[in-house]
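Omission of a single protein chain aside, the complex is shown with its protein chains in their original locations.
Order as written gives the chain letters A, B and C; numbering starts at 1 within each chain.
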Amino acid sequence: MQLGVIGLGRMGGNMVKRLRADGHEVIGFDLSPQSGRDVDSLEALVSALTAPRVVWIMVPAGAPTDATVDQLAELLEEGDLVIDGGNTRYTDDQRHEQQLSAKGIHFMDVGVSGGVWGAERGYALMAGGSLADYERALPIFESLKPEGEDGLVLAGSVGGGHFAKMVHNGIEYGMMQAFGEGFETMMRSDLIENPAAVMTSWRQGSVVQSWLLDLFARAAQDDPDLHNMPPVANESGEAKWMIEAALELGVPTPATASALWARQTSRGAGEDTLRVVSSLRAQFGGHVTK
Amino acid sequence: MQLGVIGLGRMGGNMVKRLRADGHEVIGFDLSPQSGRDVDSLEALVSALTAPRVVWIMVPAGAPTDATVDQLAELLEEGDLVIDGGNTRYTDDQRHEQQLSAKGIHFMDVGVSGGVWGAERGYALMAGGSLADYERALPIFESLKPEGEDGLVLAGSVGGGHFAKMVHNGIEYGMMQAFGEGFETMMRSDLIENPAAVMTSWRQGSVVQSWLLDLFARAAQDDPDLHNMPPVANESGEAKWMIEAALELGVPTPATASALWARQTSRGAGEDTLRVVSSLRAQFGGHVTK
Amino acid sequence: MQLGVIGLGRMGGNMVKRLRADGHEVIGFDLSPQSGRDVDSLEALVSALTAPRVVWIMVPAGAPTDATVDQLAELLEEGDLVIDGGNTRYTDDQRHEQQLSAKGIHFMDVGVSGGVWGAERGYALMAGGSLADYERALPIFESLKPEGEDGLVLAGSVGGGHFAKMVHNGIEYGMMQAFGEGFETMMRSDLIENPAAVMTSWRQGSVVQSWLLDLFARAAQDDPDLHNMPPVANESGEAKWMIEAALELGVPTPATASALWARQTSRGAGEDTLRVVSSLRAQFGGHVTK
Partner (left out) sequence: MQLGVIGLGRMGGNMVKRLRADGHEVIGFDLSPQSGRDVDSLEALVSALTAPRVVWIMVPAGAPTDATVDQLAELLEEGDLVIDGGNTRYTDDQRHEQQLSAKGIHFMDVGVSGGVWGAERGYALMAGGSLADYERALPIFESLKPEGEDGLVLAGSVGGGHFAKMVHNGIEYGMMQAFGEGFETMMRSDLIENPAAVMTSWRQGSVVQSWLLDLFARAAQDDPDLHNMPPVANESGEAKWMIEAALELGVPTPATASALWARQTSRGAGEDTLRVVSSLRAQFGGHVTK
């Protein structure tokens, strides 16, 4: 089917390739002239599409997505469908939907997982919106998702797609932290000769078999002690949002939160906490660490 | 090759089947006459094996394994090899080795993962001991492990096999907790219609693809809200040992520990902590929860 | 000085007594006729006060405080000062200030700690607002605070008072959890005869001397095992807000959060997490806990 894609970065660009390979007519727009865009403005994109249009937004979350929705609310017409496939916070989806539905424009949010591997493996898609809109966009979803019966779900109403993706990322944080804690425990033990070899062996027959473990095996192949990797990790925001959502909903998330905090601490958070501890120890007679 | 197996319970019994199917000559012993044992005493088992013997212990950790090692230290001869495939704590392995090596008997510890699925999928094996002993027992390992290049590792010296298995189980705890936190967050949200369907969809294309997720999908098929499952979970001991080992080694394990504590709390732990909180709140004017 | 107080519940009523005992002219209003109110409407309260007025709000946070601010914005005049001494979330303070300042009405937020003991001990006060407003209300603060040099602070601009109080309550959660964990560890140990006696002994000479420990000693006097207290605790909301604020600010708060989660878990949170754990264990061969 015909669709417009806004945002031709790494993710967007790969998705367009996958869609075109499956026979869809994609008209791509990006702010950058170097992006290989088909049209050079949103206006041109909208003109190039036949109504009722389908437009897929794949730009950074926050201000860029807000600005795109603002413009689309001006340019599109009743019956058109906007799909936000970026990493928008679920709380923004409802705002975007209201903005668009005031003009009769339909809206869906889709959480997309898969990273750079999605181009080849297919992307896991979690959609939020009405069943009718979902069915309308189904040919697109079918081309983006992996082959097989899984990898695509209508998670719930608008916001549900990004909520599901956010939870997915929170779980991913917890799993990575769990693997990390195990690896470090083995690294410190005299009993284990090659922790990376042990972990790699778990790729078959074990309970912890997983894609993350496969990726670990790849990463450790040439650097089994991971000494080329920095002991520092960024956060993407989604795990934080999940913990905030869980706090609001009254759900304890100690494993997920500990994963987030470990990353924050690796970038300097927690230092003032330790200054307090250190000050108090100095006051009651403990030695200050130099 | 020929080997004796002590302990023909669910795990041991399945392993014997897998070994025999692969052409090994297994002589099985179990305390229970209903076990389908081949001999009715340890003495008979030792007599039935040709020296140098290989004996695989598959009995409960702790006292039963200690008693078995005690007896084997009496019955076996120099050059024989004892393999403990049970869930023994790694700190006990060194004791067992010393006890046996005093008489020239070799010892290996092997952590075995795979549960009831191992019979069919093959077991992930983590061995601790010398390279020579490992190579001697390799035909057994090859038959027990899954097909493919992974699923078997010589993790390190004696104790290393059970240490690796212990860490494996700790990671498993953390992963299960992470999935649980994500599921509960979705269960509480109005935005998600069917949390189990969302999680099942992640089986393809997502970052959290894993065998545990496959098992979740199976479990949720007929009971998507998991209301037939109790909100209570036991612990097997190994995650606790891992956290203790990590404490000794100075490795923070917040995700693993939170998983253990959630299980302990589900069985009544933490209650006195809350009585203190509740008492203090009553004292400074908060209301006591009835 | 003259002031109006809105809300004559347990906290508000005690504060009025303390203010009157110190010579202030307090005109009290409450929705309930049984409250011992001086006037029976907000209109009457405003009429009874001489401009420029000072009005102290001491009603439940959220809708009741919002409604009170709405009405005061209508009734008060330029130069009047509204002080919110309730448990309002700091994020609402800025909204209230904007609402009032649009009409030239000044606003301060004051976090008040002290519970039922404040009537006698004095209340710890944390104020947010301008220095000029702080100095204007200082006679009130001086009468409410404990004798001595501490117990009162201008924490920062509007919102800062409730932010400080929120952090105070978060710390309180962590401290209570720490005492609870220690108590429970002693309760489970054969080595300690009377955990409550041990804790009570720490009231002098120890590093953990604190008012909370004094309250514990009181609570434990007639019930050393605390068996009359339920193993369940509510949350007041402020610790949750603190953790949310810390998440936004990138500050790890594992001790504070674990205290919140312990309380949530005591009231049924975390159950679906355990159903997942329990389901997975059942699938790979562990026994389901009955």
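The rule we apply is simple: contacts are C-beta pairs under 8 Å (C-beta built on N, C-alpha and C of every residue); 3 or more make two chains touch, one makes a residue touch a chain.
Note that the structure is predicted; figures quoted are calculated from it, not measured.
Q: With respect to the chain omitted from the figure, which of C:F29, C:W56, C:Y90 or C:F107 is a touching residue?
A: Spelled out, the listed residue whose C-beta touches the missing chain is C:Y90.
Q: Out of A:I6, A:V198, A:A233 or A:A246, which is the one that touches the chain we can't see?
A: Touching the chain that is not displayed is residue A:A233.
Q: Among B:A124, B:M175, B:I243 or B:A282, which one is in touch with the chain left out?
A: B:I243
Q: Can you work out which residue in C:E172, C:E235 or C:E271 touches the chain that's missing from view?
A: C:E172
Q: What chain C residues would touch the chain not displayed?
A: Per the touch rule, chain C residues meeting the hidden chain are 90, 113-115, 118, 121-126, 128, 145-157, 159-160, 163-164, 167-175, 177-179, 181-182, 184-186, 188-193, 197-198, 200-213, 242, 245-246, 249-256, 258-259, 261-262.
Q: Taking the full complex into account, what residues of chain A touch the chain not shown?
A: Touching the chain left out of view, chain A contributes residues 10, 115-117, 176-177, 179-181, 183-184, 187-188, 212, 215-216, 218-220, 226-227, 229-234, 236, 254, 259, 262-263, 265-267, 269-290.
Q: Take the complete complex as the reference. Which residues in chain B touch the chain that isn't displayed?
A: 207, 240, 243-244, 247, 250-254, 257-258, 260-261, 264-265, 269-270, 273, 284
As a working rule, only the chains that are shown with their structure count from here on.
Q: Any idea if chain A and chain B meet via the same residues, over half in common, or different ones?
A: same
Q: Which chain maximises the distance between its CA centroid and that of chain B?
A: C
Q: Nearest chain to the global Cα centroid?
A: A
Q: Between chain A and chain C, how many degrees of rotation does a Cα superposition need? Round to steps of 5.
A: 180
Q: Quick one: chain B and chain C, Cα centre-to-centre, how many Å?
A: Each chain reduced to its C-alpha mean, chain B and chain C end up 47 Å apart.
Q: Averaging over Cα atoms per chain, report the distance between chain A and chain C in Å.
A: Here chain A and chain C have centroids separated by 38 Å.
Q: I'd like the Å distance between the centres of chain A and chain B, where a centre is the mean of that chain's Cα atoms.
A: Chain A and chain B have C-alpha centres separated by 33 Å.
Q: What parts of chain A, by residue number, touch at least two of the other chains?
A: Within chain A, residues 207, 250-254, 258, 261 contact more than one other chain.
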